[in-house]
Every structure is written in C-alpha cells, then in structure tokens.
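A single protein chain has been removed from this complex, and every other one stays in its place.
In this document, chain identifiers A and B correspond to the written order of the chains, with residue numbering beginning at 1 in each.
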Amino acid sequence: MQLNLTVEAVWSDVQKIRSAAPLVHNITNYVVMNNTANALLALGASPVMAHAREEVEDMVAIASALVINIGTLSSAWVETMASAMSKASAKGIPIIFDPVGAGATAYRTRTCHELMNAVAPTVIRGNASEIMALVDAAVATKGVDSSTTEKPVKALRELARQFSCAVVVSGETDLVSDGETWFRIRNGHALMPRVTGLGCTASALVGAFAAVQPEPLSAAAHAMAVMGICGEIAAAQAAGPGSLQMYFLDALYQLNEERIATTLKGC
Amino acid sequence: MQLNLTVEAVWSDVQKIRSAAPLVHNITNYVVMNNTANALLALGASPVMAHAREEVEDMVAIASALVINIGTLSSAWVETMASAMSKASAKGIPIIFDPVGAGATAYRTRTCHELMNAVAPTVIRGNASEIMALVDAAVATKGVDSSTTEKPVKALRELARQFSCAVVVSGETDLVSDGETWFRIRNGHALMPRVTGLGCTASALVGAFAAVQPEPLSAAAHAMAVMGICGEIAAAQAAGPGSLQMYFLDALYQLNEERIATTLKGC
Partner (left out) sequence: MQLNLTVEAVWSDVQKIRSAAPLVHNITNYVVMNNTANALLALGASPVMAHAREEVEDMVAIASALVINIGTLSSAWVETMASAMSKASAKGIPIIFDPVGAGATAYRTRTCHELMNAVAPTVIRGNASEIMALVDAAVATKGVDSSTTEKPVKALRELARQFSCAVVVSGETDLVSDGETWFRIRNGHALMPRVTGLGCTASALVGAFAAVQPEPLSAAAHAMAVMGICGEIAAAQAAGPGSLQMYFLDALYQLNEERIATTLKGC
C-alpha cells in the first residue's frame, strides 16, 4: 500500500488519541517504564503497566492496545507476555512488539521467536541489529551489502512478510514496511539515542497510534514521525540528553498541527 | 474532628520532616520508584525501597512510616506487603495504602481487600474510581447521584469508617475524611495528572507527614496541600508535563512558609 505521510494524516491521528485517550497496556522493561508512561500521558493516551499472571488478561480486556517490550525480560514475565498477546489477539486489539537486545543473547532472540511465532504482532519496532537478528540468519547474511541500509531494508521487508505485520527499523532515518513496500521517516535528531529508552518510547507511542489508526503501516509511520518531530523540537532547546528528555515530553504535550506542518519531512 | 489547614500547621509539619528526616519505607510500583524517592528527598524525608521477604520486616523495624502501593503488583510482592504491614502495625508506625488500579481488575480489588482486612491502614489515598471500587458495591452504587462529587464523598466516608482510618480521594479538588467529617483541599493544577505517578508521590508524601504528624487526617490533608501548592508553583513555570515534574521537585525543595502562605487555599 501507499503511505499517506501528510500533515493532515498525522494530525488526525494525534487528535483521535487526545479525544479517545486509549488505554495502552504495557508489559515493558524496568528502565523505561516511567518514561514511556510519561510519553503516553503527554501525547494524550492513557498508560497502564501490569504484568501479574493473575490480572494480565483482565487488563488486556479493557485496553485498546498492547505493547510488549523484552528489555529486562525474565521467564516469569515472558509467560505473562505470552498470555497477554494471546488475549489481545483473541480480542482483536493491536500488539506492538519491541525486541530489545535481540541478537545480544541467544535467550533474547529465542524468546522473541517464541512469542511472535505463537501470536504475530501488529507492528514490530527495533533498531537495525535487533530486526536483523530476528530474520533467519540465511536471509540476513545473504549476499554482499553495498550500502549501510540495504541489509536492514532486506530484513525489514522479510520480517514484515514473515509475520504479515508492519515493521519499523529505528535509526538516523527510520524505515517502515508492510512487506511489500518500504518508506523512510526522515524526522529525528542525533541526540535522541543518547537518552535511554527513546526507542521503547517509540514502541509505546506506536501502541497509542495503533489504538486509533487501523492501518498498521500508517500507525507506525505516524508514531515515528511524531517521535522525530518532537525530538527535533526538543533538541533545538536542549543542552544535552538530560534536557532533551524533558523538552521531548513538553513537545509531545504541545504538539499541534502547525508544529507538524513546519517540521514534518516527506518520505 | 476539625481540620486545621492553616499555613502554620502545614509549615510546622514540613519543618518537622526536614529536621527529623524520617525514614519512609516504600513497597511501591516500578513506574514511580524513582519519582517518589526523589520527592521524599526533595521534601526532606529519607526514602528506602525494599521488598525482599528476607529483609522487609527488618526494614520496617528502622522506618518511621510504611507506604504500600500496588501499582505493579505480583503475588510475591503482595506477600511481602502483607508482612511489612503486619510488622508496621505491631510496631505502631503509620501505614499509607495506595490502591492503584483498584476496580480495573478483580485481582487488584481483591488484593486491596485482603491486605486491608488483615491490617487496617492509617491513611488510604486513591482517585475517585479506586476509592469507590474499594467500598462494597451495594454502598457505592446506592441511589442516584446528583453531582460528580456526591458518590466519591459517600465512598470516602464509608471507607474511612470501615477501616477507622483517614481516606483521601485525589482529583481536581482533593477530598479527605476521617469517616465523620470531610474536607476539600483546593490546591493543585490540571497539568498534574499528565505526569505519571504524582498520585503515588502524594501517597509517599503522606507517609512522610504521617511520620511526624500523629493525627492521620491532618497528615493526609497537609501532604495533599503541599502536593497542590508545589504543583501550582511548578505549573506556573512549566511548558508541559516534562518540565512540570522537574519544577515540582525543585518546589518541594524550596518550599518555605512564605510560599505556603501565598499559595494555600482554605478548605
């Protein structure tokens, strides 16, 4: 499909989030829980963090999107991630999957495969090395890559096809694909990777967008555009990563059509 | 009893916290641990977070208040919450209970009842829906409510009577009750709910106040007044929820009698 990355399309989704305040259920890592909850609140969504076996399905039952992030995984949490994903799939709400550190340890890569093979996510978001680690080794390393983006693009499309979902590769330029076509999201700032968990925050925001935008590729693209726009606005005021984090939350809160119009870059 | 919400009474408690630096033991949720620890430190109290079965009673033994917050509960943590509450009750230190998400899942509501039925808290603090969820369904839904505050007020007083404790309903205007009478705390700002965990921070600060103020209703009211005052001071400087959180901590640290005098609103 074609991606409609226009000011109107992005702003329309932001307005829908603000008026619906969708409940986004996060099972995420300890490092970023506070930041992702704050980013969801600043944007206008309603975050909840819950991981207990006894309640995880009940929480999914009242949520509009589920965000799974394996950043500080352990076996007990992986079990409830699986239950939550299964319930979300049965209920028909979008599932966002963030494979933090896939490829860094065998346990992480294996856990991602187990969770995603049981229930395919709606959107997968990771950095290039994580997304490449999730694709079969044979595919990921086939041929000689002539550019730094060729290999990620191959993995991106392959993963999207494999799980019939949208995939985002975050980086200096973000890449999004639905398996058929792929697009670049060009907003963002070099200081953003110096704040821990802005990738995790991106995944959480994809959850908010997917709660109001039924097309996964558009939800992912609009969320990444908003991340990049707010990151640029924040970086223009920031003296370093400490102030960037603060201005980023303020920018999410203050986001309006005019700011999107003056900052959004085309695909 | 009558509530003494005067500049002198609030300032006196703040001074006592600053000179005694009471150790406030928190068993709280992952999302807000950092913020609540920082708020306690900024105010002048001494926070500790500890949840291990092996030490939870020893930590209560050296603490001046215990704050229980079920925000990201799981069965192992609930067990140590129960042990800590039992020890705190035996030792005679105040117990603050924050029923995060009560009503959202059956597990949360049930866990609150089990914990509070075993050991009655000194102060319960929640938002209107949480407090209403804790009161017997029969009471909470009895009659037709003509105003948005009538139902919370009924639940507030009922819960306070049931557990012979003080109860706070946080909201645009906070409500506090000891079961007999109830009062409004009018300070605060609309931007505060856009920062995650300021309700949890309120509960933690109630812990600090209860450590130096033996009257639970006064401890709760003074803490909520300080929350609201610092929230207003912060909001006057803030461009959004990111900067609000930062200015809020600075305001707690800088709080003095003059700022209370110029900002405190009457009941």
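Going forward, a residue touches a chain if its C-beta (ideal position, glycine included) is under 8 Å from a C-beta of that chain, and two chains touch if they have at least 3 such contacts.
On a predicted model such as this, the values are computed, not experimentally measured, just so you know.
J.: Of B:Ala52, B:Ala106, B:Ala236 or B:Ala261, which one is in contact with the hidden chain?
T.: Within the whole complex, the residue contacting the unshown chain is B:Ala52.
J.: Based on the whole complex, identify which of B:Ser19, B:Asn34 or B:Ser164 touches the chain you can't see.
T.: Hidden-chain contact among the options goes to B:Asn34.
J.: Touching residues of chain B against the unshown chain: what are they?
T.: Chain B touches the missing chain through residues 30, 33-34, 37-38, 41-42, 47-55, 58-59, 62, 76, 245-254.
J.: Touching the absent chain: which residues on chain A qualify?
T.: 29-32, 34-35, 71-75, 101, 104-108, 193-197, 238-243, 245-246
Everything that follows uses one rule, which is that only the chains that are shown with their structure count from here on.
J.: Taking each chain's centre as the mean of its CA atoms, how far is chain A from chain B in angstrom?
T.: Measuring from centre to centre gives 34 Å for this pair.
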